[in-house]
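Omission of a single protein chain aside, the complex is shown with its protein chains in their original locations.
Here is chain A:
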Amino acid sequence: MSKTVKPHSSKPLSDDQLMRYSRHIMLPSMDIDGQEKLWNSKVLIIGVGGLGCAVAQYLACSGIGQLTLVDDDLVDKTNLQRQVLHAENNVGMNKCESAKQSLQQLNSEITINTTEHRLGWAELSAAVESHDVVVDCSDNLDTRNELNLCCFQSKTPLVSGAAIRMEGQVATYTMQQGQPCYQCLSTIFGGSGDQKLTCSESGVLSPVVGVIGSLQATETIKLLAGIGTVLSSRLLMFDASTMKFNEFKVAKNPNCQVCS
């Protein structure tokens, strides 16, 4: 990866952790070495809605050492249908705080940072710079574009996911030379871009965000541990109504305003 898991003080795993994460460590490509990388990693999760909840729960259980959650939104009753970390009695609470409560019950040994306001450019850049991987679980194009630019500038890998109705998509942007960025993809769609399709306006089938979020968590772990092949230059589409996955090649746009 472009930004090899940074030399944060590399802490070895305790005997208790070797047991706790043994089902990971048994995977030949992961081994103790891979799990130690996870334990010494920092992941930034933008948005703690449907996708963010799914991503965060798997990353927390997987033993990622530090998670930073960013969301200025409060838990609403209509979120409970799919945002699995927010409990009924947390309606009205900030989503980061609510998610943190659930995550610490799943894994008390990891560090969970929360940012309960919308990040301005400087703050966002600093946050992206100080993390190993960024997971985009946001719900609007402006945030997605801004995040992409930040990630490109600091060469921080971006795992992008989106979902609506009964479909979703995932792609990983490594930000390495010759690889496309999120803007390269969104440019292909062109047009006015005024189709503001949000889950609150169009609806979304609950487990679809779970499927997409789980795929994003998988990509994140692969990047951090340096295992497998990620969805770089590939857009994976999921259609729940036909239960089909489709893959499309995403080429770097030679005229991209961000990466070219």
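Assume contacts are C-beta pairs under 8 Å (C-beta built on N, C-alpha and C of every residue); 3 or more make two chains touch, one makes a residue touch a chain; residues count from 1.
Just so we're on the same page, contacts and distances are computed from a predicted model.
J.: Can you pick, from "Spermidine/putrescine transport system permease protein", "Sarcosine oxidase subunit delta", "Amino acid/amide ABC transporter ATP-binding protein 1 (HAAT family)" or "Thiamine biosynthesis protein ThiS", the UniProt protein name of the chain not displayed?
T.: Record says "Thiamine biosynthesis protein ThiS".
J.: Considering the complete complex, identify which of A:Leu141, A:Ile227, A:Ala240 or A:Cys256 is in touch with the unshown chain.
T.: A:Leu141
J.: Which of these touches the unseen chain: A:Met30, A:Leu51 or A:Cys181?
T.: A:Leu51
J.: In the whole complex, what residues of chain A lie against the chain that is missing from view?
T.: 47, 49-52, 136-141, 144, 161-164, 167-169, 186, 188-195, 197-199, 202, 204, 209, 237, 242, 244, 246-251
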